[in-house]
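Heads up, the thing below is written out as structure tokens.
The excerpt is restricted to a subset of chains, each kept in its original location.
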Amino acid sequence: MAAITRSWRELADGNPLVRFVDACLRGTAQVLLQNNPLTGLLILIAIAWGAFDNGQARVVVGALIGLVVGTLTALALQVDPTSWRQGLFGFSPLLTGIAVPAFLADRPLMWLYLVLGAAATTVVTLALNAVFKRWGLTAFTFPFVLTTWALLLAAYQFDRFVVATQLPPRLPGTGTVTGGSFDWDLVPAFLRGVSQVFLTDSWISGLLIVVALMINSWRSALFAVVGSVGATLLALWFGADGTSLEKGLFGFNAVLTAIAVGAVLHRPGGLVTAYALFGIAFTLVVQMAMTTFLSPLGIPVLTGPFNVATWLLLLPDRHFAPVPNHERVKETVVSTVRRSL
Amino acid sequence: MAAITRSWRELADGNPLVRFVDACLRGTAQVLLQNNPLTGLLILIAIAWGAFDNGQARVVVGALIGLVVGTLTALALQVDPTSWRQGLFGFSPLLTGIAVPAFLADRPLMWLYLVLGAAATTVVTLALNAVFKRWGLTAFTFPFVLTTWALLLAAYQFDRFVVATQLPPRLPGTGTVTGGSFDWDLVPAFLRGVSQVFLTDSWISGLLIVVALMINSWRSALFAVVGSVGATLLALWFGADGTSLEKGLFGFNAVLTAIAVGAVLHRPGGLVTAYALFGIAFTLVVQMAMTTFLSPLGIPVLTGPFNVATWLLLLPDRHFAPVPNHERVKETVVSTVRRSL
């Protein structure tokens, strides 16, 4: 394994095309805060499986176009090469590339809109990272969220686009929420919670993504599962909509928060685990609040709740870990931020 | 009086439990930007009076739970001890603790939600203070506002919570506003404007709060009354809803702006008083704008207008006072901000 990794790295160092493919694969893995091309490859397979399984093959085409256009735009804008190679300019455009064909009807002009949107996502990534740098944070996947919200909201004003979010604009509180009930159907729902990070409704894709995480970091895989299970069970207890629950729609934001807060951006420990568990509940409440907020506009929350919740959880900058290690972790984050600008 | 204050202080220095009670009482007073345990005690009595008078005894229980949970959470997150003792981590959770039982139907799960919300308010306080520190500002009561908005908006998505804000979501402009008329019923409305800072509809509570302010700062008491009277009269002139007017709902945000801008955060003087009067009108317009903005979502503005208006009024950082004193005041604010992080 280590040998393969090394030879791939050498290949990428020598060949610009392999380097580009490597940056794209790492970009795919960076959605889950991982920096590993094999993890990225497995995730792309998981996205493809889900797309064909749902009869929406165009979603995987969109994902690849978004990834390539976004990564190329970053190259054209001459971003920092190290960050670029780590895939830090691929992950948000990849998600924009999934969301546009998933939420707009399939028309030729939609593909032009997707390309424009993927390029815009890279510009917005540079812009928001410059904003968040002031607080030692990055924009995470928020450039994807902001750009996709704008593309969907704008589509309402254009005759030649059809919004197909399945969320007709309506005032909150009309219609009654029907809670789900506890049974063994929840196990696939937990895995769908992982796949929904990539807007994919498939427990097999979710399983593949957990495996993809394990390859790079067993701790990230563990917190991903804990995030999905925790948020889904809490949503069940509080009586959230049963249909969405089974699709894994209450899990995916907590998956990302749990990985970020529990496994990647803090040194592991008891207090950090407790904070991550609190963060899972916190993310669910933020997600439900954003769902209501966006209800009159008829657009989905995407990974907005993960971004907002994780910023709020990181900003207090509490010293949960012994200082030397904390500094080490912090230095990594800050240097990543610095490099990504 | 000074003797009592001194012996209480000594008691608090020596005994951790008294210290905790002291921090909670100061936290109550900090809603109105005062640092005095006796002021806090009187305000708690005013809240209790209003709660029983309105037949909502659970509101005062919520207030105490919020205050205690928020202050304990800050302790667990190892915040700066000096800020903690001044009550700077108590005031927002206290308000969250009032708002949750006031705006959600009384069910057992509501109390768990309240505890989660109060702990979240402390995390959000740390987060937002870190954000606003960049401009030499604090987050004031905005952590309460943001957390409570999230809790209420999220509650719409949960079968087991019932939103009882009395503000059904509706598009603005439907329904006609019926302005109030000038008569002597306005005098209790002015005092209710003060009590509404604590979501309390009682002129007796308002009177108690004015007395509580006087104990610590006659200038704060004066500006509180001027804020309530000024905003209520302007709302009457412009033809704002008569029923809300009599409940004091157009006064409470201006009360807070007037205290902050006119009495606490600038050195007193003619120009500052003029600026505070402008600030009262400014706050009313911001409040009405936020009321319309939140109308499709069916949630109240809370003290959001005070926060937004006061930030905008403080950011220009004009030198209204002779420099030496200005620096002194500024230093206090900045050191408070620094300490609170």
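We just call them A and B in the order they show up, numbering each chain from 1.
As a convention for this text, a residue touches a chain if its C-beta (ideal position, glycine included) is under 8 Å from a C-beta of that chain, and two chains touch if they have at least 3 such contacts.
Since the model is a prediction, treat every value here as computed from it, not as a measurement.
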| item | value |
| --- | --- |
| Subunit number of the complete homomer, 2 shown here | 3 |
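One rule holds in what follows: only the chains that are shown with their structure count from here on.
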| item | value |
| --- | --- |
| Rotation, 0 to 180 degrees and nearest 5, that superposes chain A on copy chain B via CA atoms | 120 |
| Chain A-chain B separation of Cα centroids, rounded to whole Å | 37 |
| In the complex, chain A residues that touch chain B | 134-135, 171-174, 176-179, 237-241, 278, 281-282, 284-293, 296, 311-313, 315-319 |
| Touch list for chain B against partner chain A, complex | 77-78, 109, 116, 119-120, 123-124, 126-128, 130-131, 134, 149-161, 163, 168-171, 296-298 |
